[in-house]
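One structure coming up, written as structure tokens, with questions to follow.
Only a single protein chain was left out; the remaining protein chains are all shown in position.
Up next is subunit A:
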């Protein structure tokens, strides 16, 4: 790992201005994405700004929903009673992720900003449009088993966000609070936070250089209350998703009134599926209805040589998740 200078920021402004004034600086929270990538020379920063002293803490119910400070740790959030009781999909997405050690270290803000596990991206011996724009994408003709089938482009087919939490957050319409070096805050729905690769796969989110994630707020709804996160992977534990589904249903009088559906492991970004939701709302829950929704969700899929299995796997994952929450 190349050397860097380290500062500990006491105030948000100190962190954001330091970042604004040094294009090569990075914030560090848990460090589990950042240091991993710096050791691989995939990322190089001459300054790390430690944000752990900032007051972006707390897990509390507000009038807009559950507000979680960006520096709260995955383990604490995943096991928090308010999260477990009101947002099961969020709790499950956290507790099925990574390992107990990593969950103790990793922050919510850092999780949302974790980066792809595409093997070419992580190995500087290969070209990669995301790591070095314009050099090409070896994954398209190479090993693409773990990569995306929805929302990809000719420039990049990575699951840019390979994790779990944001899949649940995207399904449940969470909102991120961001703050810049002027001290100005803005709210961005997480469904608008991630960018599809297009011709600029290096630009992954709408976060500006000088912006921090302060908190994430999840609206409290009936569908969130009846939600779940189902993760399918190579082994039972401690692996990224091959396919996952975050779903929430509000069923009244035998009819689905509201449906929230997002997929993980298959999209270039956490994949909300309005197509699937449209097939669900107004119908009586049944396996046939869920199957139709799953087919709608994967209709635009563009599988590659090694990941064609993901189409059926994602559909089955979605059907199973919907059946379980409807039961």
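A few points about this structure:
Just so we're on the same page, contacts are C-beta pairs under 8 Å (C-beta built on N, C-alpha and C of every residue); 3 or more make two chains touch, one makes a residue touch a chain; residues count from 1.
The working rule: contacts and distances are computed from a predicted model.
Matching "NAD(P)H-dependent oxidoreductase subunit E", "Quinol oxidase subunit 1", "ABC transporter permease" or "Xanthine dehydrogenase YagT iron-sulfur-binding subunit" against the UniProt entry of the left-out chain gives the name "Xanthine dehydrogenase YagT iron-sulfur-binding subunit".
Of A:101, A:124, A:199 or A:286, it is A:101 that touches the chain left out of the display.
Residue positions on subunit A in contact with the hidden chain: 1-8, 10, 28, 30-32, 35-36, 39-40, 48, 50, 52-53, 75, 98-102, 104-105, 236-238, in rising order.
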